[in-house]
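Missing here is one protein chain; the remaining ones are kept as they sit in the complex.
Labels run A, B and C following the written order; every chain starts at residue 1.
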Amino acid sequence: MSNINGLLSLKLLGFSFLSMSVGLLFMGLGRKVTARIQRRLGPPFYQAFLDVFKAFSKSSITHNYVMDLGIIMSLGGLIATAFFIPFAGYAVLGSSSIVIILYLMSIGYLGMAMGVSASGNPNATIGISRALALMLGYEIPIVMIVMAMMLTYGSSDLLTFATAQQGGFANWHIFKYPLGFLAIEISFQAMLGEAPYDHMIAPAEIASGPMVELSGKYLGIGFLLHAVQLYVETGLIVNLFLGGASTWYVFLLKQFAVYFTSMCINAVMARYRIEQGIAHLWKYAGTLALLQLFITRLGVF
Amino acid sequence: MNQVILLIAIPLLVAFSMPLTGKLFPRVSKVIALLTLLFEAIWAGFILFNTKGAVSVVIGGWLPPFGINLVVDHLSGVVAFVVSIVVLFSIFFQLSSGLSKKPNFYMLSLLLVASLMGIIFTGDLFNLFVFFEIAGISAYSLIASGKNSNSSNGALGYLIPASVASVFYLVGIALIYSTLGTLNIAQIASSFSSVKPILATFIAFSLLTLVLLEFEIVPFNSWVPRAYQGAPSSISAIFSSGLALASGYVMLRLGVIVFNGGQGGFIRTGSFELGHALFGIGVITVIAGEIAALAQKDVKKMLAFSSVGQMGMVLVAFSIGTHSSIYGGIFALISHSFAKLLLFLTAGLIIMKTGKSKYTQWTGIARCSPLFGVLMLIGSLGVIGIPLFSGFWGKFAIIGSTVVLGKIGFIATTLILAASVVEGFYFFRLVHTMFETGEEKVPKVKANFAFWLISSLLVAVIVALGLRPGIIDGRLKKIPGELIGNAESGYVQAVNKQLKGSKK
Amino acid sequence: MMDFILPAIVIGPVLIGLLSFLFPRKMQWILFFLTNIVLLGAVFYIRDRQNLFFLFELSYFPVNKLTMGMAYSQLGWFFLAISTVATLLFSAFSVGFNDKKHATAIAPLWLILVGASNGIFMAHDWLWFFIVWESMSWTSLLIIGHGRNKSFKAGIFYYLLSLAGTFALLMSIWLIFRHTGNFEIGSGILFLAQASVRAPFYALVVLALFTLAFFTKSALFPFHMWPSLAHAEAPDDFSAYLSGIMIKYGIFGLLLVVIPVFAASPLHAFKAVSGVPLPLYFTGWISAVTAAWGTIMAIFSSDMKKLMAWSTVANVGYIGAALSTGTSLGYAAALFHTANHMFFKGAIFASLAAVKYRTGEREMHKLGGLAYVMPVTFITFLLGIIAAAGIPPLSGFASKWMIFQALFERKLVFQSTMIFFASTGAFLYLFRALHTVFLGQLPRRFAKVKEVGPFMSFSLIGLMVLMLIPGTAPGTLLKPINSVLGSMGFEQVKTGWFFVQGSTTAIDGGITTFAFVLAVAVVFLLFVLGGKKKKVEMLDNYTSGETPEDWNLTEERYHYGNKFYQPIEVLFKWVPLGAVEEKYRQFGNSLVRLGNLIHDFFQGHSAWGWQLVAGIALLIGLGVM
Partner (left out) sequence: MNLTVLLYFGGFSLILTGFYGVLTGKNLIRVILALGIMEAGVNLLLVTTGFKPKAIPPIIVKSFKTLSLPNFADPLPQALVLTSIVIGFGITALSLALIVKYNEENGTIKMDEVENSEEVVE
């Protein structure tokens, strides 16, 4: 509590814009990547920025105060989560507890879910329902991997994990916890809502699900939400498995590498049925993560 | 203490004058019967409060073994007092209710109370038999006085097994007399250990068959459900609260003083572990009684089976024969008497006024007349043994003395408590049904002043005993000491001292 | 110091309750509220008066000198304080709730229950504990039953389990008394700790009996199904009390008896797994299973009160798991979560009661959109579920975080996984409740629904504050908890007003809240800076100008609420989730059948003599055996 002061506020302000811009940049690049895989030209890499500006400048419709509240809460929550992600070895709040990150992320989801539910469109709600159901699928493997690391280091600080991997490739957790990395890659796909786990958006089935009723600045915030989500989740994986980074551009590159992989998979996969999706997550990611946790647990005795 | 004979003589006198006075002044005679019962209660109370220890009273100057003696000690004093109150309340209830009976009904009740007093105070085994038979005869007739087609069935269902059992009892008496040459309980007690073990066991069985039958112990008690159902509610109440109490008392007397010679611990006759057998049969009774009650829809039958279960628990306590178990057994018996009396009378009134005897038909009764629901609730809490109500302290002591008996005791306790859970279920089911909001409109049940007087007294007793067991503790805690002595119990000492003293 | 304030806080409510039977209903509720205000004063008046006691002697022959009564203990006071605060708010709610249309006659009974509850927390010895415990049981049965057939079935199930538990308690009390010669809790614990070395089997049996009693009350597996019945069927305003406070008696009992025994017994007394004594380890797994089970059942529930009841079960599972770690961090986490759960589940049930008060509906999918017409209720519920889902910056996060830290201190990763599964699942079912009740389409028949009255709103707002404060400043609860731990001889947790040190890291509620508030402020700025917004009716947007009535589309039909998590239900089809209930039911039915059989045995004619023969044979058989 003692370190709350004006400077921290400024830093946080900076970080919130950093997370948003990095996410938007990735979104633009991602669209480009997908387009190239599909042999298209694709939009320019700054397209996402343009979209957001445009969305914010248009007038929008709302149905009730819960919608406003939910949308604000969602982005606010995710940005707050982004503060806890160590960026290039720097934790702005001085704390980067992984448990806080995992839980704080939920408030972003909750806000989003609440906002779009309040729009009253059943398609949006179906999307939310699917997203939440899927969450039960991917959270458990992630938690198990995180616990495996916590077992090793006796700490739940993300920064500790990142610094422990300093000093060359060989120290990266991707090699130390190969099973775990596989599991978290699968889960990550679901976390981002990319194929084969894109049930939440599923444009063909439920008309983009949660987004269906959003317009103008609401849609803009929705975009930003996705952007921050990208920043948070790629940042999480970089810190967990890819050795973190000591300089900002390396960190960004690693983040993009993670996103790039995900986009490649997304571009070539079809969609599961929703219960298949959960079952697969448990079956593959879950088993791998459980194995990893078990092995680590045996090592720690 | 010599006036104890009045407790038996006065009701007998009034009873036998009843056929005459009843013809001449039917209403007056009923009042006289009630006054006699009131006298019983007061006199029993007087005797109880003047009791300092066991005292033997010889009747007609003939010393035992030729004559008969009455023995007053704390146990018999307490039991007699409770029984007299039970009978007084039940008969008062019957008299004041709309369905008042003919004078002969009150005559039989007086006969019943006289014989119950005889059972309690007599010091002679054969005399005990006679009083049991008188109690039986009046009980059969009272059951038959019920106004439904079950009453004669119930009466015969009671008469036949009881008569068979009394023949067994007489066989026991014959054998005792031929081996020991006396029928005085105290004299038998001091020399019973000299009887050959196998014969002693045989005698114990012969005597206990009748006692256990009256004590409603499974499987001797086949008479219970139909007799309770056939009899008027006031008489069912007397059976459950008076007759069972008196038989429990006899069981304790015979078991602890006679068969076991007042040694304490599990009752043994020779090498036969009678105590273990009684313990086991008690546990079976608890379980069978409570489970059977669970399946009943008829309220009176449900209460009857609940009594069976309670008596089983008391038998378990008596069979252990330690100070605290005997105390707990007596406490449980007494509190059961009051609580069951309240339940039977309230249920009886509701059945009488509404004509509905199944609990499923009682929906909403307590919504219109909540006090009846409260009475049933308090009675139930008293019977189940919920803290702050009378049943608790008895059950508490019994559990305390069974659970420490090692593995078997632990299992038995578990079974008894499991049965108590069942008991809790059906009692609360009954009470809740009364409070339920039913669909059809239920007429308001009204009761007269006499009922409210009786029930409020009973509620006061149940709550008072629950809050402060100490109010009867002073008397009850002397009982185990009088039954179980180092060499011989206080009871036996008192009688033997009198015999020796008069011989000099 | 012998003082009459202790009996006053127990007997006082009971007497007022008995007295209030005489008053009209409205008056009863006001009396209930006023009593709680006075109680709150009394409770804070006795704070930290360590040597407060009230003992009296009872003449009771089987026990030489029967002393029983109450005594101040830090643990008890903590429970007393949080429950009194919660009860006061619930009672304020009830005053508003019980108007002419909704009035139930439970106020006097509830007062008696409050007295019994205070008695439990202040118990000095087993006997007193048992007496108030049992009084609490049957009073609550009558409240839960409150004259409805369905409620009774729920209540009696609860009561049967509870009665079995109390009888187990009775047995264990005597088993201890046999050796210690008194009913004091302290000496009993000491004896059990010694017995764990000399006669481990005996000690374990006694502990198992205690645990049975407390498990039945706290609805841990396999007794996990009663809240879903009882909490759901109880009077709506009482559910908050039932789920907030009454379910914690078992936790209190575990902390009072079982935990100190393990703490006091020497290390080698029990085999240990991961540094946890085996019995506790086992308990931990049961708790974890309870948490997961409750969560799955909650996901499948379509009745909002049932859903929240299952959620309560899951939360008790967390608390049990924390307790079973056997570390002081775990105890602190358990106590902390107990308090938090009391407030947030109270808030949730209170807001649901408010919903039912206005709509009379319990099936979630028949509701919807109430947030637009009942904002205070909605915000309370929202904060409640944020806290319940363990999302920072509300109170539930801090305690859940501590639970994980405690589990992690012992490296119980598999239990943690189970708990985490439950926690994620919690998010699912809580959002479902939020959506189907408060969001989505507002059915036309509820369009005229209004916010609840001042008393209820006051209570809801109070509960909101109680959820917000411990989240930002965990120290407000953790400091008292530390003094509880200190009084029980455990290590204290390192904590400041905002800061808590766990086993793997520390959190700072202040900073988390600050970061969240700042982020929201940034977004709010963006939101304000963005283009204009226009408010339109819901059906105006996506029907593209069509009149929905034309194609027979109403708000009710457009509300996606039924079978919300169908995919998960499909996944769990093969799990026999109702198996335990089914077993209980079968057992009950066979008991009734057996009862009929016994009755037939009695009723059968011409077997009168045979029964005598059978009896004698039985006697001989049993005697020889």
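Just so we're on the same page, a residue touches a chain if its C-beta (ideal position, glycine included) is under 8 Å from a C-beta of that chain, and two chains touch if they have at least 3 such contacts.
Predicted, not measured: the structure shown is a model, and the values here were computed from it.
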item: Chains on display which the left-out chain touches in the complete complex; value: B, C
item: Of B:Gly146, B:Pro219 or B:Gly379, the one touching the omitted chain in the full complex; value: B:Gly146
item: Residue touching the undisplayed chain, where the options are C:Asn149, C:Gln501 or C:Gln603; value: C:Gln603
item: Contact residue for the chain not shown (choose from B:Ala155, B:Leu278, B:Val308 or B:Ile384); value: B:Ala155
item: Selected from B:Val28, B:Ile42, B:Leu99 or B:Ile411 as touching the chain missing from the view; value: B:Leu99
item: Chain B residues touching the omitted chain (full complex); value: 65-66, 99, 126, 130, 133, 136-137, 140-141, 144, 146-153, 155-156, 159-160, 163-164, 167, 170-171, 173-175, 177-178, 183, 226, 229, 232-233, 298, 300, 348, 351-352, 355, 357-358
item: In chain C, positions touching the absent partner; value: 603, 605-606, 608-610, 613
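Throughout what follows, only the chains that are shown with their structure count from here on.
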item: Gap in Å, rounded to a whole number, between the CA centres of chain C and chain B; value: 44
item: Inter-chain centre distance, chain A versus chain B - centres from mean C-alpha coordinates, in Å; value: 77
item: Rounded Å distance, chain A centre to chain C centre (Cα mean); value: 35
item: Numbers and ranges of chain B residues touching at least 2 other chains; value: none
item: Partner chain C, residues of chain B touching it in the complex; value: 157, 160-161, 164-165, 168, 205, 208-209, 212-213, 217-226, 272-274, 276-281, 284, 288, 291-296, 301, 305, 323-324, 327-328, 367, 381, 386-388, 392-393, 396-397, 399-401, 403-404, 410, 413-414, 417-418, 420-422, 424-425, 428-429, 432, 435-437, 468-470, 473-474, 476-477, 480
item: Complex contacts: residues of chain C adjacent to chain B; value: 58-62, 130-131, 134-135, 138, 141-142, 145, 147-149, 152, 155-156, 159-160, 163-164, 167-168, 170-171, 174-175, 177-178, 205, 591-596, 598-599, 601-604, 607-609, 611-612, 614-616, 618-625
item: Complex interface listing, chain A residues touching chain C; value: 1, 3-4, 9, 12-13, 16, 55-66, 68, 71-73, 75-80, 83-84, 93-95, 97, 99-100, 103-104, 106-107, 109-110, 113-114, 117-122, 125-126, 128-130, 132-133, 135-136, 139-140, 143-144, 147-148, 150-151, 154-157, 212-213, 216-218, 220-221, 224, 274-275, 278-279, 293, 297, 300
